[in-house]
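With one protein chain removed, the remaining protein chains of the complex are shown where they sit.
This part shows chain A:
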Amino acid sequence: MLRALLLILSVVAIAHAELCKPDAQNAFKVRISIKTALGDNAYAWDANEEYLFKAMVAFAMRRYSSKSTTQISNVLLCNVTDRVSFWFVVTDSSKNVTTVPGSEVEAAIRMNRNRINNAFLLSDKTLQFLKITSTLSPPVEPSTPVWLIVFGVVLCLILAGIVFLIVSGIQKHKKKNKESTERENLEEKVEVTLENGIPCEALDLKAGHINGVFAADDDRFTSL
């Protein structure tokens, strides 16, 4: 009895060993970088963490296909290194000594990647499933590109400035023209009175008197 039990156990162990080994069929390599992700808060990778990992994979398989009855004992880990990296396979409990096809495992893990990452406080980069590519999240793009909004604001300001300057320039020009025509009228009157030689007022007030202001005419003006 005991011998039969031992024989069955050894067969199972050997079968397991054959199922899970590097580059086996339907096996995946996992690489974990805890120190890179957590720095000083890094935890050590031990048997408990491995148990959690097996549980998460079983959870992923169950969630992926509702028919699945994957147990924690179905997930086999092997070749754990210091890096930390290891290989794992998922065995099929219904059929003896076979592994679940890699595509199913891949799909299950992809679907639940976020939950698995969060269980270990890691990210896609620090918990790598080497053959399973992760879908990268696209950057958030607003409906109108931001740069167009800023461009619009600046353009409106500049155009407002230009219009303001042009309009005020035209207004100043008009005012100047009006003023200059008024001044020209005034100057014409001045010149007309002067061109007669002696201003009329001086003649009226002081007839015959020589007005000192106009007598020294020539000295006042510098020669050309």
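The criterion applied here is as follows: a residue touches a chain if its C-beta (ideal position, glycine included) is under 8 Å from a C-beta of that chain, and two chains touch if they have at least 3 such contacts; residues count from 1.
The rule is short, and it goes like this: contacts and distances are computed from a predicted model.
A.B. asks: Would you mind picking the UniProt name of the chain not drawn here, from "Autophagy protein 5", "Solute carrier family 6 member 20", "Small ribosomal subunit protein mS29" or "Nicolin-1"?
C.D. replies: Of the names offered in "Autophagy protein 5", "Solute carrier family 6 member 20", "Small ribosomal subunit protein mS29" or "Nicolin-1", the absent chain's UniProt record gives "Solute carrier family 6 member 20".
A.B. asks: If the hidden chain were put back, which of A:11, A:111 or A:166 would touch it?
C.D. replies: A:166
A.B. asks: Even though one chain is hidden, which residues of chain A still touch it in the full complex?
C.D. replies: Answer for chain A: residues 31, 33-36, 81-85, 133-136, 138-139, 146-148, 150-151, 154-155, 158-159, 161-162, 165-166, 169, 173, 176, 180, 183, 186-187, 190-191, 194, 213-214, 217, 220-222, 224 touch the chain left out.
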